[in-house]
Structures are given as structure tokens and as C-alpha cells.
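Excluded from the complex is one protein chain; the other protein chains are retained at their positions.
The first chain written gets the first letter, and so on, giving A and B; residue counts start at 1 in each chain.
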Amino acid sequence: MSSIVSLPDQTTARIPKRNYITNENGIMSWLLTGDHKRIAILYLISITFFFFIGGALAGLIRLELLTPQSDLMAADTYNKVFSMHGIIMIFLFLVPSVPATLGNFLIPIMIGAKDLAFPKINLLSWYLYLAGGALTLWAMISGGVDTGWTFTVPLSTHYLNTNVVTTGLAIFIAGFASIFTGLNFIVTIHRMRAPGMTWFKLPLFVWSNYAASILMVLGTPVLAITLVLVVLERTIGIGVFDPSKGGDPILFQHLFWFYSHPAVYIMILPGMGVISEVISTFSRKRVFGYSAVAFSSVAIAVFGFFVWEHHMFIMGVSNYSTLVFSFLTMLVAVPSAIKIFNWAFTLYKGSITFETPMLYAFGFMGLFTIGGLTGVFLGSSGTDIHLTETYFIVAHFHFVMVGGMLMAFLAGIHFWWPKMTGRMYPEKISQLAAVVTFIGFNFTFFPQFLLGMLGMPRRYAAYPPEFQVLNVFSTAGATILGVGYLLPMIYLVWSLKYGKIAGANPWQATGLEWQIQSPPLTENFVEIPVVTQEAYDYEWLDRQKEREVTQVG
Amino acid sequence: MDHISPVIWQFLVKWLTNFAVIPPEASKVAPQVDALLLFMTLVSLVGLTLVILLVVTFSILYRRERNPVATQIEGSTLLEATWTIIPLGLFLVMFVWGSVLYFRIYTPPPNAMQMYVVGKQWMWKVEHPGGQHEINSLHVPVNKPVQLTLISQDVFHSFSLPAFRVKREAIPGRYTTVWFEATREGTYHLFCSQYCGTAHSAMIGQVVVMSEDDYKKWLASSTSGVSLAQNGERLFASLSCTACHNGTPTARGPNLAGVYGSTLTLTNGQKVTVDDEYLRQAILNPSARITQGYAPIMPTYQGQISEEGLFSLVEYIKNLNSNYRIQQTTTTTELAPAATAAAVGTKGMVKP
Partner (left out) sequence: MDSPTVAVHEGAHHEHPSYQRHHFVTMDQQRESASFGMWLFLLTEIMFFGGMFTAYLIYRNWYYPAFVAGSHTLSIVLGTTNTAVLITSSFTMAMGVWCAETRKRSGLILSILLTLVLGLVFLGIKSVEYHEKWVQHHVPGLRFDAMTFVHPKAEPGQPVEPGLPLDMAQHTEIYFSLYFAMTGMHALHMIIGMGLLIFMLIKAVQGAYDEGNIAFVENFGLYWHFVDIVWIFLFPLLYLISRHQ
């Protein structure tokens, strides 16, 4: 199979002596850095750490569900395990995953800036994230929490004796990390673009992160105040959510989902940005219908704020409000469909190669299509009644979050690995890992759709024996999936020392980030570029090569 | 077959013989829900196949070996409009279809049998109008619409009947309702599907659909001797509701005979229809919505009556068709308070 990879001559090539990694030495130069690229690396290390903790907890869940009885662990322990799995994966992995790592690293470079607008706030964001993460771990070690990630009142406020307050504060703090990241991105994208870099020359990755940032900035504060009220309710009993004092637990549901529904778009939108970049690069073509893809990100962000009640269709809300929210939910599904087809047609008349990022991107397209379409099952209120609160929901959001977002994250990590480290990952084994992940994923989560259709409720430590066969399939798949996630961890670390030297632009990609050395200089650009070309302009790239003009000597 | 692990083999055999993707269709609405589910599944499969087909075909046709130079294409408004409008149209069909079903499932017919369900950590308590109590099971007759009124006495629970394709959250502090009409005799799963703490997964039971005759037999064999309305009547007397709601012209409280289902005008001019939820709130938070012409003097009974007790009172007031019944209750209370007290004591029938 042919490949577009063009690496410099390995016998003479060297990693540039001066780059953001070698610029300074010592642990303090990392811990006190303002460099967006170093902060991205710090974030990458921390979210990987939490991903594997969350993953280990997922492993425990699947092991427990191997048998119908709750025999591996008591029901209480199981409840803590799935709660911590959800909390860690959502707040400490998925929300910051692409924006805080790839976004942090790439957005300033893609728009031709030297850094994000507020480097200190960026660093503060990482410390807040770390504080939130540490507090979550502390809550987990000192007894755990078993509210589920949704903190449902009055269960969380009056009926549990676990570390709800600690965890609530942890998420509160981690929430501010997310707010600051979003704020930084919005200001940077508005104010720091290089001369000539108009909005419609921006790479789609920037657009999708911009849309996600709007959600972070407007949604997260609502979660913050909700958690404050939950903590006050639990500690001193203020009664705002306590039905016995006239408070309304449904109000909590509204406030919580007002954040937590947009939060799923915070998680998926940046991933969609990665897919746009990858598909364009490996089919050597401009993304089909650039502006449609850009605007669909914004449309998702806008509509995403007005669909939260679809989490509450069975909670006794008015039938007529269900009508409105079900309708809006159908509307928000459309931009996702547009994106999928635009990506598919980007391949049309392209010149396609199948390097690892592209394999992950194909995986994303398949799995996200399933995840998105099953979302319509849940958005349609009549079928939602049967399917909600069952494994169908679990399967649906894992298809979107893990099948979609994690695939996109891995696509992005592989795609920009040479830029971040200056070295290539090993291609063959990583292609294998992508395929293993895809197979393992389907084995793990597809049976859960069937379980949900059959009515098996989620969050069950023990279940009727008739559901066992499908659960065994799911657990078996999870083992394969686990291997699929461990492999990249191992070979990526290996490649840090032994990987091939990548050179500035191994993929022959058009983004500004590929026109500078790998790894980049601390200040990114020797001279701020003047942008004249459209995004994904491969002819411009060819002309550049002909003239042998590079921006970095 | 000895080269296949016996465990896996056993699983496969078991799975293939019991293979099902949907639970039994045991209610009137189940086939209707399944029809929409089938429609959605087909649309999804077509959509998914289309995406896969596009990706695979393009990957083969335009792989680098075959097509070394890409042709740049800006986009196509026509194509993009196509894949905006067609999915939108399909989604809207699903929206309308789903909403019709939603309204059907959550709008009980007027002739439905009434049953009351209280969720608590971690059991379901069902109260039948005839005074039958059940825990973690629900007996219903076949081919009769049954309406459930649900409430939780602690945290959120969810009453899930997969074989009937219905589910409703039991919420602390307010009533929710759902209805179904079972069409096939048998025993089906009853789950709590909203996470409710430690023994969430043990909060399961069964719904038993019986023929008309069997159901009558069951009713007779499990009766406690006191119907829910009678229990409510005793509560009504023992809580001294009759002191004001006695139906006399000089009464300090409104006459409750026939009040259920009527439209009241409140002191602030608002009109409300009296339903279960209104009655519940009128007992617990009486001053919030006072009937026009009456003073806000009713004390609150918050914390004094259990959810089952409230259901009894609601059921009693629902069945108050004439003033005569109230007069009787009043007289009984006045004549023999001891007898009522004794009744309260016996068998724990009155559950305040």
C-alpha cells in the first residue's frame, strides 16, 4: 500500500536542537511554564493517567457483570465503582481530552499565534484540573462515592453516607479548569489570528473547538452553582432540592442537564474537528462543503443548549414540553448527519491512503453514525420511554463517547504525535491497534443495545440470568478493547526514543502547524505568517514545495 | 465439538435457543412501540449501510494507487441540501410518530382501573382499591386498562415494565401516572430502572397478568378486608377532617362530595381541576391553593400521613359521590370514637 508519509533521510536527520521541549530544563520549567505546548503535554499526561484509572474501573464493572449475581463485589462496592468510572471518565477525561491537549497545543499554531491569549490562566486551568482530580482520587480512596455521575438529589443529599461533598467540590474545581480553557480559546481565536487568517480560512479543528468553548463557558457555571447548592443541601439542609421542605428535585434535574447535555457536545465537537483534519489530509482534498461543516459545529452548540429536557421525558414533565424538546432534539441530530456525509464525500475523487489516523477516523465515522442514529431512538419520546434508563442508553453514549470521541482522540494523537514529539509512531503495530480497538469496541458495546432493548436496567450489580449471555459477550469484548488501548500507550512511549525522525511535515498536510519544525519552537513561529491560502489548499502546498520555501530554516 | 471450550459452547447453544432482541409484547401499546422501533432500526441500517458503502467504495475507487492526484471539489449545495433535508424529514417522521405514542402511553383512558404504587428504598408497594397490598409484584387482569399512580417516599425510582414498553419515574413529592392494557397472560419483569442506592438492583419484582377469573380469585384470596377507600374513610375520621369538611352549610371547609374532577376557583381567581395531585397538595400544603370563599385555616398534615395513607384519602375522596357518605362518616366518628380507634389498632389497616 502506498503512503503519503515522507520522512527526512534518517541517517542525517536530527530533531531540531532548539524546540519547546529542550528550551528549558528541570521540573520547575515545566510546572511553571506558560507555553501552551508544554501545558498541553502536562494535560496529556494527566488525562492519560485518569483514563487508565477510569478504564480499570470499567474493567471491574465488566468483571462483576460476568455473572448474574453480585459475587465479585457487594452491590455497594459496585455502585461506587460505576460512579467513579463515570465521574472520572466524563469530568477528568472526556471533557478535557481533545481541547486541553490537542486544542491547547494546536489552536495557537493553527491560527498563527505565538501562544494562547492568557498563558497564566492556561496553566492555572491545569492546576485546577489537577486539584479536582486529586480531590476525586482522595474521595475514591477514602471511601468512594456512590451517587452515579449525575449526583441525583435527594439520593445524593439525604440518603447516602459516602463522600458526596468531596466529590462535588472536586467537580466544581475541575469545572473551572474547563471554563478557563474555553475562555482562553474563544479570546485567542477572536483576537490572535495571524494577518490574513480570516474566519473562513480557519481549519475546521479550530471551528469545532470554538463551538465547544462556547458550551464550556456558558454551561459549566450552571453546573458549578448546582453543585454548590447540592453541597449546601447536604451539609446544612437548605431545602432548595428537598421535597420535604417544599424544594423540588426536578429543578435539580433541569439545572444539572442544562449543563450536562451541552457537555456531551463539549466532548464530541473537538473530536469532530480532529476527524475533519485527518480525513482531509489522507485524501489530499479540501473538506467537502467547508462552510457547512463549520456552521454545523456552531449549530450543534446553539441547539445543544435547548434540548436538555430529553433526559427527563419519563420524569413527569408536561407532555407538551416533551413535544418541544423532542422536536429540538431531532433538529440537533441533523448537523451531525451533515458532517458525516460531508466527510464521506471528502473522500470522493480524493487520493486516499490508510495510515493509522485515517483508520481511527473511519472507525469514528462508523461508530459515531451508530451512536448518533440510536440517539434518535431516544430523542423520539415514545420509544424513549422503553429504552431510557436501560443498557440501550449505556450503549448509545458509549458509541458516541468512546466509539466517537476516543477514536477521534486517538486519531488526533497519532496524527499530531510527530508534531508534538518530532518522532513517528510505529505504523504497522498502530494500525493493528486501531483495528483491535474497533473490533473490541463493537464486541463490548453492541450486545448492550440488545440488552437495553430487552429491558435490562443500567447500574445493576445483579441482573436476571437470562441477560447473562450478552453480558459475557460484552465482557469478552472489553478484554479486547483493553488490549487495544494498552498498545498505543506502550508503542507511543517507545517511539519517544526509538521512533523515526518525522521532519516538519510527514503527512504533507496544509495546516500552519505543519509548516514549522517538529517539535515546534517555544515561540512557534520565527516570523508571524501572513496567510493567503484557504484551509486545506493542497495546490498551495505543492507550490510551496516547488519553491522550496519553508518558514523554518 | 471438543475443540471448542464447553463453556463457550454452552453459552452459544443457550444463546441461540433463547435468542431474542425484544422482550415479549404483552401490552396493547407494545406492538405499536415495536413498530416504530422496527422503522427506526431499518432507517438506521439503511443510513449506516449508506455511510459504510460510501466510505468503502470511495476508499477502493480513489485509493492513492488508483488515483494518485486528487481532484479538488469545493462542495455541492445540491448534495448538501439533499443530506440535510432527507434526514430531517425522516427524523421528523420519527418525532411525530414517537410523540403520538408518548401521548398515548401517558394519557390514561377514563375507564382505567386505578392502582397506587409507592416506591421506597428498595421495594415497590402496590395498593389496590380493594385493599389488597403487594410488595414487589403487581397483579393485573388481562385486557383491562390499568392506571398506576406513582410516588416515591424517599429518592427517585422508576417503575419499568419492559414487556409492556412502559416506564414511569416515581418522584418524591409529586404524583406521576402511567397506564397500560395487558394483552397476554404471564409473568413479566418489573424493574426499578432509576439508580436509587445500595440495593437498586434488588428492587425488582414481577407483574402477573391473569385472566379475568383468576384475577377475581386472586383479589378475593388476598383481600385484607378493608378497601383502600374504607381505610381512607377511617383516616378521614381519625384525623378529624370531618370537623370542617362535614358537608353542612356552616362548615368551615369546602364540601368534598363530588369534588374530584370538578373545577375549583381559588382565592386568587385561578381555576384548577381537582385531580390526585391537587388533593395530595391540599392535604400537605393546604394554604397554597385555597378554594374561593374559605379562609386558610386548614393545618398541614405534612409528616403525619404516610404516602399509602395519602393514597387512601385520595381514593376515599374520589369515591365521595354524595354528601350522605360524609354525614355517615361524621356520625360514626361522633358516636363511636372508640370503635374507630380500635379499627386503627387492628391489623394495622389504617396507615397514618
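Definition applied: a contact is a pair of C-beta atoms (placed from the backbone, for glycine too) under 8 Å apart; a residue touches a chain by one contact, two chains touch by 3 or more.
All of these numbers come straight from a predicted model, not from anything done at the bench.
Of the listed positions A:Leu160, A:Leu183, A:Met315 or A:Leu470, the one in contact with the omitted chain in the full complex is A:Leu183.
Touch with the chain that is not drawn comes from one residue among A:Pro8, A:Pro68, A:Gly144 or A:Pro221, which is A:Pro221. When the full complex is taken into account, the listed residue touching the unshown chain is B:Pro296, out of B:Pro31, B:Gly89, B:Pro109 or B:Pro296. Think of the hidden chain as still there; on chain B it touches residues 284-288, 296-300, 302.
Interface residues of chain A facing the missing partner chain: 23-24, 29, 32-35, 108, 113-121, 179, 183-184, 186-188, 190-192, 217-222, 224-226, 228-229, 232, 236-240, 245-248, 251, 254-255, 522-523, 528.
By definition in this document, only the chains that are shown with their structure count from here on.
Mean C-alpha position of chain A lies 37 Å from that of chain B. Looking at the complex, you find that chain B touches chain A at residues 11, 14-15, 18, 20-23, 33, 36-37, 40, 43-44, 47-48, 51-52, 54-55, 58-59, 62-65, 67-76, 79-80, 83-84, 87-88, 91-92, 94-95, 97-107, 121, 154-156, 158, 160, 162-163, 165-169, 171-176, 189, 191-202, 204, 285, 302-303.
Chain A meets chain B in the complex at residues 1-4, 70, 75-76, 79, 146, 148, 150, 152, 154-155, 158-160, 243-244, 246, 248-250, 283-286, 288-292, 313-316, 319, 322-323, 326-327, 330-331, 333-334, 337-338, 340-342, 344-345, 347-354, 362, 365-366, 369-370, 373-374, 376-377, 379-386, 388-390, 450, 453-455, 457-464, 466, 469-470, 472, 538-539.
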